[in-house]
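Taken from a larger complex, these chains appear in their original positions, while the remainder are omitted.
We just call them A and B in the order they show up, numbering each chain from 1.
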C-alpha cells in the first residue's frame, strides 16, 4: 500500500505526544491515531517539522513509526525523513518502509540556492534512499529559505518517477498551484498529487486552484476534511463558511513557535493526547495565550459544535 | 506638530498611486489622502516598504511628501526613510521634516546580526538624521531578517529620547508586546507608543496585549479604526466580530508580493485611487486572483456594507 500520485484528502501532520517529564507518551500515540482516524483523515504524516522529530533518539523515531503504522491500519502513513545528511535520511527511510510506511517526505537543506543545486540535491536524495520509495517533495520556503520555481518542481517530478506528491507550502502560493497544474494540462509534466500545508491558512482557495487536499496539522483535522469534501462536491459557499469560522484559530495556530504549543493545547482539550507537553527545548503557552485560545474556541463553538471543549 | 510617545489610533500605510503608464498620479495622492482621512485615521505613513518608495526618484519622493503633508492638514504624517546608507536617510529625513512631516520611520539594514550591531546601527542613524527628529523603530524580522529582542528595543528606546514609537510587526509577536509593556510597568523603560503592522493579521489580540493601535495598509482602514475604538471602549466581542468578518481578506492581502496588488485593487474599487497600477517592476493580480478578491468582498459585504463595491 504505497503512496501514489492519486492521493487526495487530508493527511494530517501528526504531533508527537510526550509525558510532562519529557518521556515519549506511547499510549497517547494510539489515542491520537484513533482521534485522527475518527476525524476522517485519509492519511497521516509523522516526524515532520512540527512533530519534534529532531528531539527523538533514533530508536524513539522507530517506535513512533511502528506504533502509528500499526494503529493506522489501512490508512497510509508518510514519514518525514529530511536530514542534513543523506546517511540519516537513508537509514530512516529504509527502516520506515520496512515498518510499513506508505512513503517518505523530503525537504531541501536550507543552503541550496540555484535551480541546479536544488535539482541535484533531490537526485542525490533519491539515489540515497532508493528509487523504489515513493516520496513527497516539500516546498516550504518560509522556513527552509529555499525557493523552487514551478519549472524546478517540474524537472524534479520528471526526473524521478518515485516523486508522487508535492507538499505545497510556498507563501504566497496560489499561483504556484495554478502553474504546476498548468504543466500537467499542457502535457509537460505527469500528474502528481498536491496537498497543501501552511497550517491550512489558504486551503479554501487552494482547493479551487486545483489542490487535492491538505497536509497540515491544524488541531481540527475534521474541519479540513469537511472543507476538502465540500469543495470537491462543489459546495463552495458552505466550504468558505466553515473555513472562515475556523480562520481566527487557524491563523493563531499558524504562528511559528507558538503554533505547536497551540496545536498541542487544543489536541489535549479534544482528548487526542494526554498532555500538551513538548520535549525540551520547547515552548509553552503563557496564561495570556491560553486565555486567547480559549476565547477563540468559545467563539468558534457558536458555529462549530466540535469546538465546545 | 511632531510625533510623540502618546500617539495612538490608526496610522495607515499609504500606497503610492501611479498612472497605468508608470507616471506618479499626483491627483490621486489628494484623493487617496481624503479617503484615508474620511476613514478616520489619526495619522498616515508614506514611503514605506509597501509604498513602492524605492521606485521613486528623489524629487518624486519629495513631491509625495509635500502633497500628502499639505492635504493631510493637522493629521500627522510619518515618512519612511530606511535606506542602505546614512547619507540618503539623512537627506530624506531633513527634507521631509522641512516639508512638515511629523516624524520618520527607520528599519534596520538586513545585514545586522548581534544585539550590539543593532543598537549601534540605530545610534548611527540618530546621529545621521539628528536627534531632534522623532522617529519610529520598525521591527519587522519576517522581511528584514533582523531579530530584536525586547531588551534590545528597550536599550534603543532608553538611548534615544527621539525614538517615540515602535512599529511592531514581529511574528509571532503577542508576547513581545507584553514584554515591552512589562518594561514600562517595572520602570525600566519610558513609555512609548506601539502601533502594529503585519497587515493587521493579529490586531484583535494586539490591542488586548497593550498596543495603542495599528500602522498598516489594509484597504479598509475604517475597519482598523473601528476595531481599535471598540477595543479601547471595552467592546471586545464586537471588535472580534468585525475583525473576524474581515479576516479572510486581511489574510489574503497579507501575502507578500500579492499583497500590494490586492491592496491597490481594493483601493481602486473603493475610489481611493484612479488606477491600481504599480510602477515597474510590479505585480498585477491574475484574473483568478481578482475573482478571489471579488468573492471575498462579496462575502464580506454581508457583514460590512462598506465592502459593497
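Quick note on the criterion: a contact is a pair of C-beta atoms (placed from the backbone, for glycine too) under 8 Å apart; a residue touches a chain by one contact, two chains touch by 3 or more.
Note that this is a predicted model, so its numbers are computed, not measured.
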* Total copies in the full complex, given that 2 are placed here -> 4
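The criterion applied here is as follows: only the chains that are shown with their structure count from here on.
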* Structure fact -> Contacts from subunit B onto subunit A in the complex sit at residues 171-172, 174-175, 178, 201-202, 204-205, 208-209, 240, 244, 247-248, 251, 255-259, 286, 288-289, 292, 299
